[in-house]
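Inspection log for the structure reproduced underneath, given as structure tokens.
Note that one protein chain of the assembly has been removed; the remaining protein chains are unaltered in position.
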Amino acid sequence: MPDSKPPQARRGAVCPADLAARYRAVRAQTEWLCEPLAIEDHVLQCVPDASPTRWHLAHTTWFFERFLLQENINGYVPVDEQFYFLFNSYYQALGPMHARASRGQLSRPTVVEILAYRAEVDARLVRFLDEADADTCRRIAPLLELGCNHEQQHQELMLTDLKVNLSHNPLLPAYRALAPAETATPPVQTWVAFEGGIHTIGTDGPGFFYDNEGPRHDVLLQPYALASRLVTNGEFLEFVSEGGYRRPEFWLDLGMARVRAEDWTQPLYWFERDGQWMDYTLGGARPLALAAPISHLSYFEADAYARWAGLRLPTEAEWEVAARGLPQTGNLLDARRFAPQVAAAKPGLQQMFGDVWEWTSSAYAAYPRYRPAPGAVGEYNGKFMCNQYVLRGGSLATLGEHIRATYRNFFPPEARWQFSGLRLAKDA
Amino acid sequence: MPDSKPPQARRGAVCPADLAARYRAVRAQTEWLCEPLAIEDHVLQCVPDASPTRWHLAHTTWFFERFLLQENINGYVPVDEQFYFLFNSYYQALGPMHARASRGQLSRPTVVEILAYRAEVDARLVRFLDEADADTCRRIAPLLELGCNHEQQHQELMLTDLKVNLSHNPLLPAYRALAPAETATPPVQTWVAFEGGIHTIGTDGPGFFYDNEGPRHDVLLQPYALASRLVTNGEFLEFVSEGGYRRPEFWLDLGMARVRAEDWTQPLYWFERDGQWMDYTLGGARPLALAAPISHLSYFEADAYARWAGLRLPTEAEWEVAARGLPQTGNLLDARRFAPQVAAAKPGLQQMFGDVWEWTSSAYAAYPRYRPAPGAVGEYNGKFMCNQYVLRGGSLATLGEHIRATYRNFFPPEARWQFSGLRLAKDA
Amino acid sequence: MPDSKPPQARRGAVCPADLAARYRAVRAQTEWLCEPLAIEDHVLQCVPDASPTRWHLAHTTWFFERFLLQENINGYVPVDEQFYFLFNSYYQALGPMHARASRGQLSRPTVVEILAYRAEVDARLVRFLDEADADTCRRIAPLLELGCNHEQQHQELMLTDLKVNLSHNPLLPAYRALAPAETATPPVQTWVAFEGGIHTIGTDGPGFFYDNEGPRHDVLLQPYALASRLVTNGEFLEFVSEGGYRRPEFWLDLGMARVRAEDWTQPLYWFERDGQWMDYTLGGARPLALAAPISHLSYFEADAYARWAGLRLPTEAEWEVAARGLPQTGNLLDARRFAPQVAAAKPGLQQMFGDVWEWTSSAYAAYPRYRPAPGAVGEYNGKFMCNQYVLRGGSLATLGEHIRATYRNFFPPEARWQFSGLRLAKDA
Partner (left out) sequence: MPDSKPPQARRGAVCPADLAARYRAVRAQTEWLCEPLAIEDHVLQCVPDASPTRWHLAHTTWFFERFLLQENINGYVPVDEQFYFLFNSYYQALGPMHARASRGQLSRPTVVEILAYRAEVDARLVRFLDEADADTCRRIAPLLELGCNHEQQHQELMLTDLKVNLSHNPLLPAYRALAPAETATPPVQTWVAFEGGIHTIGTDGPGFFYDNEGPRHDVLLQPYALASRLVTNGEFLEFVSEGGYRRPEFWLDLGMARVRAEDWTQPLYWFERDGQWMDYTLGGARPLALAAPISHLSYFEADAYARWAGLRLPTEAEWEVAARGLPQTGNLLDARRFAPQVAAAKPGLQQMFGDVWEWTSSAYAAYPRYRPAPGAVGEYNGKFMCNQYVLRGGSLATLGEHIRATYRNFFPPEARWQFSGLRLAKDA
């Protein structure tokens, strides 16, 4: 859009213009993800963990309205006060909220009304930025950035939640058409060794980071090696074929119990049709892509596979030390592939970023001297540090600008609906 | 639509034209009921019993396609073979079916696609009627009529299911705007007495009837009396106010257990706001209409109320003997009131048809020498004759042409989401 | 114990001596049933329905203490006030009670302590009878008789509950050694026909009866016939072998759902070992006795079998009219056989009393003009008249003096742990 006025002509606009630009770009990306959807698709919640798309659209908006507008504008009047109840996710300090498992029980506000809610908050927020003084800008910039990162996280969840919700339909609908699966043979898996000793992990900035990534601190490692690439569907199929899901010697006790209780016999989206292994993907059902990385593993399955292979998962510190110097590139959401891709036949660690999140053996816990942020926003991370395991590296559904070596994702060990796989590790 | 061609011009049209006309009218009524809905509303299933509107639209269509077209056209090719699985409700003889409780887990086919499915089956069916010979017409006419009655039953369910599904939304959306509640005082309840002895109930025709309404047979009654009108909200409120939901002496054991397990403290849609009793209606939340009949009672609640009042529910035979000679008029769906109305101040039995279904004390069971219809359609009624109670008289959501004195509706004793209330009875 | 004093020497003993004698005999019978048990056996409650033996011993005692001693002795001090809470079963009018499903969570009072409780209440009750005046005797005699009948009911439950509790032990322990199963061929099943018309059923006395057996009233029957004997294990095995448990066409909808949810593939205690059908009996596991009556059927299974056989269950009125003139003899608890026996090869109806309770197609409901007894004892029967079906005729675990033609037993349609089977019926 051509604009001949010089920047200084925007009177009162003391916030850097790229704040609003960044905000707009993040918001637009969210809406772009919904383009292929039918209205009906926005409503589904087939499992408690997988929120409806309409909820994601509204909740990310609520985050900006509630944390930024409400807290920084005197006498602020909400777009709709009931949305404060409906679209709060889990911030207890902000009052009661609609039950998570009931998000799929709502048809109103409709998608159109939610998009109008988004537009209204966008307008108010941009106006607010436009009118803010320099102090205010400095003060709210970190929160705005947190809100943008928050929305990017939900972009990934929109895809994983949508996938699991659509998968309950016997018609197995496609989210969008994908490129055909690659048929290349994956490169041989080799080992990349690392030295033991004291290493430093975590971050205190500069640049955006979540509170759980800090403080930066020393850790003591023993010598170790990481596999050069992710485990593939074909490799995991061997585990399945050798009765892996029926042999307790490979499983954690809770894992085996889950396998039996839910009758797991293969990864979440695999199924057999006419003697062929099929995979439900964002492009619908298609033959299992043997050369591509395995996805949608729980921690239990990743751990059992590693044990079957006589190896182990990396710790999160081992992973981070290895990733620290690498370029943050890979099959990320920016590539718009929407499916894991076969590793490149290159020396060194491949696929560290993108494709699938990599389970580590590290229970999700606070780093030494960790302090959650004060106020309601302090509920973002800390209160979830129990019975979850850390995943690293991002996936095909993660934006490149959102991921980094210190980034800690986390899910319960039974979670299978994320784009999650594994890289093997061993003692050196 | 003016049509100057004489009827005989429709060559081959040997089926009476009113068969197709009736079919079209029933189908149009279904779609009319959906007019006020947002697309999102069609998807909800908040409790296993309450199917999504989109499912009702499709299932009623499936009934005609599967029972009529498929069985009567050689080499018939279904509109979509997968719909035979998706939209079969419970006819085991026709093969496997999608699980009832999972109907809300589907967003596809979309509403638009389902409406196209309806249109396609409509076209095929009318063409089939158009081309059928006289024998075929005679043979399929009862099944067509069954399909029409089946769809009318689902019209009522569409409203009851929609109401319970929308009620899970804290916004309490309205289905459509209603006329304001009447504020008149209800007429005094009086008693209408009936003689004992041998009476005949049930029907063998002529005219359409469900198999569970026959055979016509004799029953032996003792003298009894029925209340002149339905129990009102105001009367039921006394029961609530006197601690009725906490006093086991009025309740069946299973009823008290249900009250406690689900924490019932008043009828399903009642709630208190600022010290006032409110009622969630098809027009949204509004102050409780004290003079209007109580609705949405379970059998447990109706039975407990009657016991509290020192009276009892009628048996279905008592109800039918009393209703047999009365005009089948009342506050039915045809009136488009969508809410129970205050009884008229007239002598004799009022409100026998319409307003709310009336619970009877009769367990739903086969009449003597009852035989289900042969084939899959025999699953329509007979297999449900267990742990359900009979309701009589239709409701505000029942079409006038669909109800009659011999009509037997039935629900489990804990069911509250129907338009169901009660009329008191006593021994005479 | 010889006692040379003349009866008149018992000063004040105005209650008929046989009241106390009857009481003592009933109590002794209960304790005799426990003789083969280990202390540990008294504690088990493996399913909510099957109370521990120690609870039955205490609850039957509580019934006499609470309803008779407490209500008739001024200033009565309970043996242990806490027992009023612990051993009340379901009499809400008497205050709160220990949860039914938690009865197996108690080890105290111990069996020895409960036997001491029994002895103490026995002593108090006999003393009370000894000292009561004539008016009191007349007044309390019906309640004493109710208490005796109540205890006899629990004698049967002690056996059925014990059996299901022991059956959860992989060792399949025997309650006591049984005579070997008969190997005779059962007599051919024939039909005994009855006329339609008005019959009278139910009772108003004289003699003890439960309130649910009255009032005596007329019923209108159509001509019918009953099978001459009970269905045998061998006959039921045919149903199993022909895939009966997998064929929905024979089942009520709720029945099929239960079959699938609980994976029923044969009657409760049947299992296969080395290719042979075995049956867990009160004598432990033994080969299935093909000629003996089938036992431990739910209503669902009895009904499905009848439908498979092209026949039906009798109504309770049909059964009672047929049973009314017959001698109340059979394989009852008095015979101490503890297993169903092969029918005699005699003309007329066999096995109407004893062996197994016979499911009828009648939902358990109040007879016309039924009134429960006033007070807490009115909770004995009436409040259970919902979602249960009537069984008739008693079983191998019923005392002969406890059963009669008008006796109405009742259980939910899914109940399998009673000694329950079926006799076929048909329209004539």
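Should a chain be cited, it is by its letter among A, B and C, assigned in written order, with residues numbered from 1 in that chain.
Note that in this section a contact is a pair of C-beta atoms (placed from the backbone, for glycine too) under 8 Å apart; a residue touches a chain by one contact, two chains touch by 3 or more.
Values in this document were obtained by computation on a predicted structure and should not be read as measured data.
Taking the complete complex into account, the chain left out of view touches A, C.
Among C:22, C:98, C:217 or C:247, the one in contact with the hidden chain is C:98.
The set of subunit C residues touching the chain not shown comprises 38-44, 46, 54, 82, 85-86, 98, 102, 104-111, 165-166, 168-171, 173. For subunit A, the residues in touch with the chain missing from this view are 90, 92-93, 198, 217-220, 222, 248-249, 251-256, 299, 361-363, 365-366, 368-369, 383-387, 413, 427.
The working rule: only the chains that are shown with their structure count from here on.
With centres set at the average Cα position, the gap from subunit A to subunit B is 47 Å. Computed from the mean C-alpha positions, the centre of subunit A lies at a distance of 61 Å from the centre of subunit C.
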